[in-house]
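Note that one protein chain of the assembly has been removed; the remaining protein chains are unaltered in position.
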Amino acid sequence: MGAPPILELCQLDKAFGKIVIAEGIDLSVSQGEGLGIIGPNGAGKSTLFNLIAGDDRPNSGDILFDGRSINDMKPYQRSRLGIGRSYQIPQPFGKMTVFENVLTAAVFGSGTTVAEAEDRCIEILHRTGLMGEVNKPAGRLTLLQRKRLELARSLATRPRLLLLDEIAGGLTEVETQALINTIRDLRETGVTLIWIEHIVHALIATVDRLIVLNGGRIICDGKPREVIQSPEVRRIYLGVEPE
Amino acid sequence: MEWISTLLQGLLLGGVYSLFAIGLSLVFGVMRLVNIAHGDLIVLASFTSYVVVQALGVGPLMSLVIVLPTFFLFGYLVQLLVLNRTLGDDMLPPMIVTFGLSIVIQNALFDVFTADNRKLNLGPIETASFRLGNDIAIGIYPLAVFAIAIATIVALQALFYNTKLGREFRATSDDAEAARMMGINTKRVFAVATGIGMVVIAIAGVLMGVRTTFDPFSGPVRLLFAFEAVIIGGLGSIWGTLFGGIVLGLAQAIGGQIDPQFQIMTGHIVFLVVLLLRPTGFFPKVQH
Amino acid sequence: MSTIETKGLTAYYGDFQALFGVDIILRDGETTAIIGANGAGKSTVMKAITGLIKTSPEMVFIDGAPCGGREAHTAIASGIAMVPEGRRLFPSLTVEENLLLGAHCARKGPWTLERVYEVFPGLKERRRLSGTALSGGQQQMVAIGRALMSNPTSLLCDEISLGLAPVIIEDLYRNIAKLKEEGLSIVIVEQDLVRAVSVADRVYCLMEGRVSLEGRADEMSLAAIRNAYFGV
Amino acid sequence: QSRPLRIGFVSPSTGPLAGAAAGDPFVLENLRSALAGGITVDGGSKRAVEIVVRDCQSNANRSSEVAADLILREGVDIMCASIHSLTVTPVADQCELNGVPLVSSITPWETQVSGRGATPDKPFRYQLHMFWGFSEVSATYMDIWRQLKTNKVVGALWPNNTDGQGFAKGFPPLLQEQAYTLVDPGRYQDLTDDYSSIIQLFKKSGVEIISGNVLAPDWTTFWTQAAQQGFKAKAATTAAALAFASTAEQLGPLAQNHSFDLFWHPTFPYKSSITGQTAADYAAAFESSTGRQWNQIIGTVHATLETAIDTLKRSGGGDREANREALFKTNLPTIQGPIVAGSGPAPNVVITPLTGAQWRMTKGGKHPFEPIIVSNVSARDVPVAGPAEATS
Partner (left out) sequence: MTNQTYIVARATTASKAALVIMVSCVVVLLLVPLTGDRGSMRLIVEICYFLALAQMWNLLAGYAGLLSVGQQAFSGFGGYMLFAFVVYGGLSPLISLPLAGILAGIVSLPVAILMFRLSGPYFAIGTWVTAEVFKLVFFEIPLGGGSGMSLPIQAIRDISPTTEGRELIIYLTALAIAVGSVALVYSMLRSRFGLALTAVRDNERASASVGIDSFRLKLGVFVTVAAFTGMVGALIFLQKLRISPGSAFDVMEWSAGIIFIVVIGGIGRIEGPFVGVAVYFLLRETTANYGAWYMILLGLLAIVIMLFARQGLWGFLAERYRLTVFPIERRVRTVEPVEKAKPSNGISDTAISNLSLPPF
């Protein structure tokens, strides 16, 4: 520890009408940390990402990135600051090819020229296993390929903080293992990671810290193995059986 | 007194615009179909009624007995054979098709009926009115149009939001493939919906044909007002369309009272201001 | 009560051939798992069975009657319901209306709104929300509930556990086991092969549009399945 | 054998103005059979004549396009255009720029002179316009109103278009001269759906005469609303709205005694210089050939073509410049009346006769409605058929 925080959420409140999603959430993520988020369906995990990335506004509270408030920033500004994200329900640029999808992210997210970005994109596409589909329009990908594209695109923006929303769902064992390796490699590069995932074992294998979101609050925060041993978490999230 | 009369007339004008817009609201709000041919279809209905009146020597209202089923069938077939093939994520193809349809209807009508003005006649009731006090007179016919607009809206609202058919209809418009998985015959659902839309159009066509003269090219003029009424009210909300029509009617009446020069412009400006303040209209039922 | 069978099923997306002569039998009352890597053609098989993809009549049989290529909306009338990949809820309908729509061509049976609300927690409070205002997992629940509302004889589930919390998945599979007891034929497409094989009576493994392995679940070794899975 | 002479003819055969142009095919057919053997031009040689027709689709942009096409690609020697300023003005602009003589009609002459920016010292050089102007039409209208014993309060319905603006500019001084009071609510937009504010104003100001330049649907809306709101006028005199019997028929009783400007009628005592038909013969020929009631447009359009052909004869089939010179020396008796170049209020304008008429239902006549000439102050040669009657 000791690394300065890259992201801080202070007293974040969010509700849709009567449905409360976040109630006074405080969270601090240090530079280079890997944070996992779990929680029941509808707990507000994806909404939290929307708040951080700027797709949604909190009702009150503050979001600090690198110690500066980013509350008033638009999504594209946050992206340029270094917040990269993937969407749980993939949002490809449907009529562009897979390569162009990633290239666009590389060019605009990290501010490089097209020529510089091209090689890096190919490398990312290799890493995410999309090389076979480079020239396919993204709209024709299967669900899982779309999820890979989400990851590839968010990587291409060269994020300092990477928000991943359920990218391991639907992978085979081997693929999951490969993904874990990819994410570990990624963390080596110093990127800060927040990962929402229901495939808990994948999460445990990659993150340093795990939080559990429920009823608008963080009900548990700590080392992954400890968190999932907690009876409360077992009851509301994991079910009786251990993973 | 003068202002009260102005507002009353504006209200009645709103009824006319609503009536004109309801059919559009149906297909636009629920099928996301920007129907450019709407105005021309209304004129087509006026002409159809005209032909029936001439051929059988009945009155315009009696002609509805023939015009309504004809239009239902027409809508059903057009949807089944043409529009169904173009609906999808992209709003452009169906819009282009209706653009084309508009041109074809206008010119086909012109070929058959020439550009002469026509009118449907209802006799003395057209000019009858009753008085409220000394200065305010309310025309029976405009009032009847207003009442019919409301009745149509009540009926449609019930049909589309409280029945199984309405549910099927909205589901199909959201995601036709998924709707088919639910066992819905999507092609038929759309065809029925358009058929109903056409029935409403036919009612509007006959009532408009009584109100003033028409020729093959008089469709497009009021099309924009209809779109404005629908959008002010909010996509997918049929009550909203009545509201939108009334907003337009009142805006025009007030603008006209200030200076006839600004009557129509006031309507458009109010529309733009509404959009500025509420980009999805007042009572949107559909999320974008 | 029905047995669904495909014979030499081929399917295309434009010029691209996704299936190359797939033979599968889904026996009445049995649970069948279809597994395979991404893009193997699992979803395509499901779509062909329900008629969402056009095939020739002699490729799909229900109770021996050829019915490939018929209109998709007739499938549900013959008792086949599908939980599609990616949920596909109707945004202009509320949660409850989504569920009711599932009952569009309902036959008589145990599934009612009440039962769905009971089985899937959290939906009842949100029944007036638009289907797409729910969280990913909740949407998945609505999609399953919607399929069950038709009281089908065969239920096709395409990766239904995707994105669900473990405890919900547990529940789901418990419910599937219960459905199986009630006599439903079930087809499960799932990446988690351990889980899929554990509930299935029969297993088909697809690879690049062809069946690479088939057999009774209890007679197959995980190793053989993995082998067929990755085609090494 | 020299090349045939070509007359360009622009007309709104389709689109909203097509009703006015509906008689064109008859007019052309009638003329073509008379011209089948060609014409004898000055100097004695025979020349064939072709009339090249273009449809401007009631669209000003298209008028300009087809005029340029006739001039540049068809190489016409002289041009004819009539029916509404929408058709005439763009054609006139193209003719002026490209130096092609033009005979035009059926839009008040003021729209063709000051309306297009001509000044007395800079008149248009290529256009000869033959029609009436505001002084003729106002004299005619006032002659009708004089017969009806009104309070001389006139409510104006002038829309915001070329003709409406022309009326609004040209009319008021002439009314004032004759001690009429004008109530002008302002330029409304064509195809307005509600006239209640205007009706209120008219009611309040005690208007007994409605005058204007109104489209048929607008007139219907206005007149019906007026009746609903208890407003009645003794005289309703408009240009445009009810120019055709077919429209009057559609309106039925609402059209009875509606008065308007009538610029041609079978009782006009003139003959065609080409076919020799009298106005009455001509109207009868129209009815027997088309099976429809005659209308005033056919006479005037025939007369523009007469003038063009006469010009070609006199110029000896020379170039456009020669045609221009001949055109401005025209002195021809036509079916519309005498056309004498240089006789008008502007160098390129000729005033033609104008009468005032009212629609009357005929009881069991050949046609349900007939126009009855009730004023001839601007057409002294034409007989009056009876006195004006108040609208009911």
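Note that the chains take the letters A, B, C and D in the order they are written out, and that residue 1 is the start of every chain.
We take it that a residue touches a chain if its C-beta (ideal position, glycine included) is under 8 Å from a C-beta of that chain, and two chains touch if they have at least 3 such contacts.
All of these numbers come straight from a predicted model, not from anything done at the bench.
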From the list A:E8, A:E23, A:E175 or A:D208, pick the residue that touches the absent chain.
A:E175
Which listed residue (A:P75, A:G222 or A:G239) would be found touching the missing chain in the intact complex?
A:P75
Out of B:V97, B:V210 or B:I246, which touches the unshown chain?
B:V97
Touching the absent chain when the full complex is considered, from D:S135, D:T150, D:Q189 or D:S205:
D:Q189
Identified contact with the non-displayed chain, of A:L64, A:I122 or A:L143:
A:I122
Residue by residue, what part of subunit B touches the chain that was omitted?
28, 32, 34, 82, 85-86, 91-97, 99-104, 107-108, 110, 220, 224, 227-228, 231, 235, 261, 264-265, 268-269, 271-272, 275-276, 279-280, 288
Spell out the interface residues on subunit A facing the chain that's missing from view.
53-55, 74-77, 79-80, 84-85, 87, 91-97, 99-101, 103-105, 107-111, 113-114, 118, 122, 126-129, 131-132, 134-135, 148, 153-154, 156-157, 171, 173-179, 181-182
In the complete complex, the non-displayed chain touches which residues of subunit D?
13-15, 53-55, 57, 59-61, 64-65, 68-69, 72-73, 85-86, 89-90, 93-94, 96-98, 111, 115-117, 159-166, 187, 189
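Heads up, the rule we're going with is that only the chains that are shown with their structure count from here on.
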Report the inter-chain centroid distance for subunit B and subunit C in whole angstrom, where each centroid is the mean of the CA atoms.
43
By the touch definition above, subunit C meets two or more other chains at residues none
For subunit D, what residues touch not just one other chain but two or more?
none
So, in the complex, the side of subunit B touching subunit D is made of residues 2, 5-6, 9-10, 13, 16-17, 107, 110, 114-119, 121, 126-129, 131, 137-142, 211-215, 217-218, 221-222, 225, 249, 252-253, 256-257, 259-261, 263-265
Residue set of subunit D touching subunit B in the complex reads 14-19, 22, 160, 185-189, 191-194, 196-198, 200, 216-218, 220-221, 224-225, 227-230, 244, 246-247, 250-252
Residue numbers on subunit A that touch subunit C, as the complex places them
16, 19, 38-46, 88-89, 140, 142-145, 166, 169-175, 198, 200, 236-241, 243
